[in-house]
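Written out below as C-alpha cells is the structure these notes cover.
Only a single protein chain was left out; the remaining protein chains are all shown in position.
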Amino acid sequence: MIPVDYYIIVSILLFSIGSAIVFTRRNILYVLMGIELIFNAANINLVAFGQLDPDLNGQLFSMLIITVAAAESVVALAIVIVLFKKLNTIDLNEITHLKEK
Amino acid sequence: MKLIEVVFLFFSIQLLSSALVILFTRNVVYAAIALMSTLLGVAALFVLAGSDLLAVVQLVVYVGGVLILLLFGVLYTYRDPESYFEKKHVLLSIVTVVVIAAGLLFLLSDLSFNYPTLSKVPSDKAGITRAAGQYWITSKILIFEVVAVFLLVVLVGAGWIASKVLDKSKTEA
Partner (left out) sequence: MSGLIPHIEVPLIPADSISMLALTIFFMPIITFILLFFTGKHILASIRSWLATGVMGVMFVLSVYLHISIKGEHLSRWIWFEIGTIKFTTSMLLNNYSTTMMVIATFVSFMVHLYSVQYMKERRNHSKYFPYLALFVSSMLGIILSDNLLITFIFWELVGLASFLLIGFWYEKDTSAAAAKKAFLYNKFADLAFVIAIMILYAMYGTTEISILKELVNLSVTYQAVLAVPIFAGLAIWFATVGKSAQFPLYVWLPDAMAGPTPVSALLHAATMVAAGVFLLLKTSFLLIDWVPNLITIFGCVTALLAALQAIRTFDSKKVLAFSTVSQLGYMMMAVGVGADDAAFFHLATHAFFKACLFLSVGAVIHAMHHMQSHQFDHGQYKELDALDMRLMGGFRKKMPITFAAYSVSYAALIGLPFFSGFLSKDAILGALYDRAVVSGSWSWLIVAVAFTTVGLTAFYMTRQMILIFFGEFRLLKTDASYKKYFDHIVESEWLINIPLILLGAMSFWFFFSLNPLHAQTGWWMKDAFVSGTHHEFHIFIPIVASLFTLGAIAIAVQKYKTIDAFVDTRLTLTRVFANNYFIEKGITFLFVQPVFMISNMCMATDDFINRAIHAKAYFFIVVAQLADVFDRWVIDGLVHFVAGFIRYIGSFFRSYLKGNIQGYFYFTLIAFALMLLWLGWYL
C-alpha cells in the first residue's frame, strides 16, 4: 500500500498548479480547467483517506464532488457562452465590470 | 522501492506534468489534451488507492463528459491565443505554485494525522464496487436522490441561460 502522505503531497501539488492556473491564466476556459484540477486534488485526498474507512464514506463524498463538478462545468460553460455573446470576449482582463465606474 | 510505489510515482509525475502543461501552454487545445492526461492520471491514482469504482466514474464523467464540454466551449469561443494578455505569466505562475505548495506543505507538516494502519483495507479482491453499490443504494439513497434533482435543475438552468441569451442576441442582430 502507498502511504497516505504521498497522496497528500501529490494532491497539494495538483492543488497548487490548479490554483496557479486559476490565478494567472486569462482565458476563462483555462480557469475552468484549473478548477477541475482543484476538484481532482480534493478527490485524491478523499479517496486516499477513504480507503481506510470501511463505510466507504470517502468514496461517496468524492462521488458527490464529481457530480457537482460536472454540474459546475455545465453551468460555467453556459455562462462562458453568455459572456462571449454579450462581450465578444472571454478574456478576464477585459471583463472588468465589477470595477466601480 | 516497491513496484506499486514506482507505478504511483510514474502516474504522479504524469499527472503533475500534464497539469503544468495546462499551466504554461498557450494553445487551449493542448491544454484540453493535457487536462485529459491529468484526469487519466488521477483515475490511475484512484485505482492505486483501491477505489476502482471511482476511477471508472472519473473516466466516464470527466474524460467523457466535462472534457468534451470544455472542447465545445473551446470551439465556440476560439480566438487567437496570442491575443490574450499573458505578460509575466510564467514567472507569476511559478511563484504562485511554489508559494501555495510551500505554504500548504508547511502547514500540513505541522499536522499529525492519527490514522489507522493500512492493514485494515475493507475492499475484497473484487474491488469495492459491489459493497459500495449496496451500501449507497440502501443507506445513503437520499444523497443520490438529492444529487439527481440537483443535476436536473442544473441541466435545465444551463440550457435556459444559454438559449435566453441566444434569443436576445438574435433580436439584437
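A few remarks follow.
Per-chain residue numbering starts at 1, and chain names A and B are given in the order in which the chains are listed.
Keep this in mind: a residue touches a chain if its C-beta (ideal position, glycine included) is under 8 Å from a C-beta of that chain, and two chains touch if they have at least 3 such contacts.
Please read all numbers here as calculations on a predicted model, not as lab measurements.
The omitted chain makes contact with just one of the residues A:9, A:68 or A:95: A:95.
Touch with the hidden chain on the side of subunit B covers residues 100, 103, 107, 110.
Of the residues in subunit A, those that touch the hidden partner chain are 19, 22-24, 26, 92-93, 95-100.
In the analysis below, only the chains that are shown with their structure count from here on.
Centroid to centroid, with C-alpha atoms defining each point, subunit A and subunit B lie 6 Å apart. Only residues 1-4, 6-10, 12-21, 23-30, 32-34, 36-37, 40, 43-44, 47-56, 59-60, 62-64, 66-71, 73-75, 77-82, 84-86, 89-91, 93 of subunit A touch subunit B when the two sit together in their complex.
Taken together, the subunit B residues at the contact with subunit A in this complex read 4-5, 8, 12, 15-16, 19-20, 22-23, 28, 31-32, 35, 38-39, 42, 45-46, 48-51, 53-54, 57-58, 61-62, 65-66, 69-70, 72-74, 76-77, 79, 81, 83-86, 89, 92-94, 96-98, 100-101, 104-105, 108, 113, 115-116, 118, 120-123, 128, 131-132, 135-136, 140, 143, 147, 150-151, 154-155, 157-159, 161-162, 165-166, 168-169.
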